[in-house]
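Take this structure first; my questions come after.
A single protein chain has been omitted from the complex, and every remaining protein chain is retained in its original position.
Right after this comes chain A.
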Amino acid sequence: MASPILMPALSPTMEEGTLARWVKKEGDVVKPGEVIAEIETDKATMEMEAVEEGVLGRILVTEGTDHVAVNTPIAVLLEEGEDASAADGLDLGPKAGSASKVEKNVPAQTPAPQAPASTSTTDLVEPEWGETAEITVREALRDAMAAEMRRDEDVFLLGEEVAQYQGAYKVSQGLLDEFGAKRVMDMPITEHGFTGMAVGAALSGVKPIVEFMTMNFSLQAVDHIINSAAKTRYMSGGQMSCPIVFRGPNGAAARVGAQHSQCFGSWYAHIPGLKVVAPWSAADAKGLLRAAIRDPNPVVVLENEIMYGKKFPCPVDEDFILPIGKAKIEREGKDVTLVAFSIMVGVALEAAELLAEQGIEAEVINLRTLRPLDTETIIKSVKKTNRIVSVEEGWPVAGIGSEICTVAVEQAFDWLDAPPARVCGLDIPLPYAANLEKLALPKPEWIVEAVRKQFGD
């Protein structure tokens, strides 16, 4: 049966082109893959190949014609033995189907699609866990991994120095002895490779915990965290899942210089398909890491080296776990809301003490999770205190504080008595010199100053 040959689109953006030359003439036999014409696009001259076998019956658009729209019939292909008149009955108008003509499932004027309402975090009530014992954050992290590895044989730990060395920061101490080399795997210094490998393992049925010696080295593997882990569920239409944890110390340590001192909170919190938690206390560390390991999604756990040795009371209950996505009010107050995460929670609590001496009662929110952000707890607090200051160690531009202040303005503008304020690390690579490093990171006095400004001082 005779069929039209259409002007092809030869690039993602092409809408029309020039029919530069006919390589085949009327009456020529053409086979799939044979060049029949040359088409000029805005970028290049391309060869057009035949798709079907047949005889070039009639040329409808002569060579040299400009502005030939995609999908315009340019010739008629006859089956062998057919007469050119077989084309007479053909509809040779422009064909439906071009990107510009296909009827889209989108009305012409629509508001931006709204995300479905997220479930309320007020339902995430933390039960009373009862008795506590003082342990370090380091021990809490180790206990969390050990508990989950006992609970689920598919959970295993891999990273540099996690096994025989017992962890570069001793977080994995004792795990090799208990679980053996199969489940506590030392990796060569090859973050890109072993992170990609761990993602592949997670996609195919096991649950790796990837330890980065520090999160700075996750930059070597960032493609796999974002492009391979976070996006695959979506790109597969929900077929694949990637239950994996990426954890390690984040932020400034102590005089280790610019390449080993930065916060990745806003980097990873930016990515749909990831969850991001940032524990402060031992209870945070244990409860959130257990939740991260159990979560069927990729979760980034941002720890802090300085906090590893700090002791906190932590529930001893074997089932102790914390919900991802729920912030904690560490100190109640009525005059200003301080929002912080990780090591900065402690700094904010110190600032609250100083403010109390000045008669200002600050409420301190420990975010615990950076994605999804518990905006409900933040907004509820702002509506009570009418002032908000975010505190983070990371840089100010497009930081977590930028997000918190935006949320406050968007959702509680009428309750605000002062512009929201951010306290951040200085907008510079972190210096090595002891005095300069100290000057570059937020301290309680900076927070006090930001709050006093909100009170008009």
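One rule holds for everything that comes next: a residue touches a chain if its C-beta (ideal position, glycine included) is under 8 Å from a C-beta of that chain, and two chains touch if they have at least 3 such contacts; residues count from 1.
The criterion applied here is as follows: contacts and distances are computed from a predicted model.
**Q** For the chain that's not shown, choose its UniProt protein name out of "Cytochrome bo(3) ubiquinol oxidase subunit 4", "Ferrous iron transport protein B", "Pyruvate dehydrogenase E1 component subunit alpha" or "ATP-binding cassette domain-containing protein".
**A** Per the UniProt record, that chain is "Pyruvate dehydrogenase E1 component subunit alpha".
**Q** Going by the contact rule already stated, which one of A:G159, A:G196 or A:P315 would touch the omitted chain in the full complex?
**A** Of the candidates A:G159, A:G196 or A:P315, A:G196 is in touch with the missing chain.
**Q** Looking at A:A9, A:I36, A:M149 or A:I400, which makes contact with the chain not pictured?
**A** Going through A:A9, A:I36, A:M149 or A:I400 one by one, A:A9 is the residue touching the chain not shown.
**Q** Touching the left-out chain: which of A:A20, A:V35, A:I306 or A:L354?
**A** Only one of A:A20, A:V35, A:I306 or A:L354 touches the chain omitted from view, namely A:V35.
**Q** Footprint of the hidden chain on chain A, which residues?
**A** Answer for chain A: residues 6, 8-12, 14, 32-33, 35, 41, 43-47, 49, 51, 70-71, 95, 97-102, 104-106, 113, 115-116, 154, 156, 182, 185, 187-188, 190, 192-206, 223-224, 227-228, 232-241, 243, 272-273, 275, 296-297 touch the chain left out.
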